[in-house]
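So the structure is just underneath, and the comments pick up after that.
Shown here: the complex without one of its protein chains, the others still in place.
Right, subunit A next:
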Amino acid sequence: MLFSVLNPHRERLWHFHGGIHLPDEKALSNAGASVAAPLPTQLVVPLQQHIGAPSQACVGVGDQVKKGQVLAKPQGYVSAPVHAPSSGTVVAVEPRQVPHPSGLSAPCVVIATDGDDVWGELPAPLPDFAQQDPAELRERIRLSGIVGMGGASFPSSVKLNPGPDQPIETLIINGAECEPYITCDDLLMRERAADIVDGIRVMLHILGTQRCLVGIEDNKPEALAAMREAAQQANEQDGAAGRIKVMEIPTLYPSGGEKQLIKILTGKEVPSHGIPAQIGIVCQNVGTACAVADAVLRGRPLIERYVTVTGRGVGKPQNYRVRIGTPAADLVAASGGYTGALEKLVVGGPMMGFRIDSDAVPITKAANCLLALTPGESPDPGEPQPCIRCGRCAEVCPANLLPQQLYWHARAKDLDKVQDYNLFDCIECGCCAVVCPSHIPLVQYYRFAKTESWAREREKRAAEHARERHAAKEARLERLEREKKAKMRKKKEAVAPKGGKDDDKQAAIKAARERAAAKKREAPEAAAQKEAPEQNAAEAGAAAGAETPKVAAPDGKPPGAQANAKTQAKAAEQQGAQGAVPKPVPDDGSRAVDEAKAAGAETLGAGPDERPGEGSDDAKQPSAASSTEQERPRASAGRG
């Protein structure tokens, strides 16, 4: 506080917990200017280079394409198109190996380049973007295929549309580039600072905000100077001093993590499981800003990016301007090939990048670095030793988690406990694993636990879904039965003898009948009202005591009058319903099981009145155990 009062012109910086200092290794690749990568003979353009729905190819084999032409169209809101990075002929649309941790193949458009590199028709440049409708600009960004270029590859247009209920105060531009080795953002900022600032201006206009903070680590003095100058000029040109501020932040991994950078620059914390827009912030990478400028001011789609090719495993590490789809092998060749001893080839940085097994994979929009590590740079950590509980992991954790406890519980596959210890707040930055004296692959344990948790969640949801469908079906059958009975009653009334001398008697009988009918009507209604929660409790109970349903199966005599009555009623309904509604047969088997469960569960509790309150709790606990049971009603419901 005092600090900011005394220095009104200097923005204050905050700290996040933990972080580590690593040898930055940036000098390997940031000495020279960036080089245009040679045009490859074949470009392999993956259809999905973003988070969200895969885009749909709109070219076929044999088509001539020009540079910038759309190859695949976005499907849905969270999606992005891909464009031809050069002119040539489409020779294949097929699955190819893509840079992905799984090592799996994915659909790609393969273009045999013609060497002419001719531009196709481009949308008109919008130099007067300040007069344009933000929605229009967002659409331009979307159609230009721009995704987050810091590695997350989330469609930028979506991020730039936080909605009216989330007013944005600050745009944060991430130029921290905190991972060792990577220098592509550094070079981009040195060489295209003005374009980055133009992109920022466009985005400020789209977001309707007047404050932008650019965070750059202090190990990039040239980039800092270039960006400061460009920002200064832009602010003067716009007559808005201090609108775009370039902030020098201390070098500390992982300052470039979105949440960490926001904390450093604003002191605000993105809520756990939340997004920056919730605290009035949008964060974009410098590469994204540059791509936005290209798209809006020049009409050019995203077909090229800066890529660092580095590591002591290649002869001449440097930065390239690379067309999307260029095979990694071409870049390695341009960098003097492998030096010999290669431990692994990594896409991304040494802390969060992933290993690829083949250099045939193409460069994508999110690929910022190709890292050829020698055994000396990435030594085999050896067999993990037992955790000595030293707590170094907790000291360096930028999310302030207890990695050690997460590890114990992940190892024990205790998925509830790992979530209690906030597994999903882990950003997988790798600090804990690097400082662990026992060389435990902690991040791998967390990824495993996350995957397992997701799988369990899916199963749970499927079971929940099946349960709901089952309850709905029960309710429907009840209703049909009720309607049928009402019809029968009306018919009976219609044919009943009228008049005669026993009018009084008849009236009395009728009154009695009506009373009985009214009672009957009330009873099933009440039952129907209770049906849904009761069903949950019932099934949960059935799953908990797996033996009970067998004992209380409809044809065996269930204990308890209440259950008995209910079973009989249902048996009647079943017949009635089948008579009334045309229905495929296979339902019967599963229905018997379900009813057995329902009936069995009723015998467990004191009475239906006590259930609904307990229902949710009861249902929650054994849901995992009952998931296999739940498969059956779901399967039959699907057929029905």
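Basically, contacts are C-beta pairs under 8 Å (C-beta built on N, C-alpha and C of every residue); 3 or more make two chains touch, one makes a residue touch a chain; residues count from 1.
Note that in this section contacts and distances are computed from a predicted model.
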Message: There's a gap in the complex where one chain should be. From "Succinate dehydrogenase iron-sulfur subunit", "Monovalent cation/H+ antiporter subunit D", "Ion-translocating oxidoreductase complex subunit D" or "Phosphate transport system permease protein PstA", what does UniProt name that chain?
response: "Ion-translocating oxidoreductase complex subunit D"
Message: From the list A:41, A:237 or A:444, pick the residue that touches the absent chain.
response: A:444
Query: Among A:180, A:287 or A:362, which one is in touch with the chain left out?
result: A:180
Query: For the full complex, which residue in A:189, A:202 or A:345 touches the chain that was left out?
result: A:345
Message: Touching the hidden chain in the complete assembly: which of A:58, A:241, A:390 or A:412 does that?
response: A:390
Field: Residue of A:235, A:266, A:335 or A:404 in touch with the missing chain, whole complex considered
entry: A:404
Message: I need the residue numbers on subunit A that touch the omitted chain, in ascending order.
response: 16-17, 20, 22, 101, 180, 259, 263, 269-274, 338, 342-346, 348, 350-355, 357-359, 371, 373, 377-381, 383, 385-392, 394-395, 398-402, 404-405, 420-422, 425, 428, 430, 433-439, 441, 443-444, 447
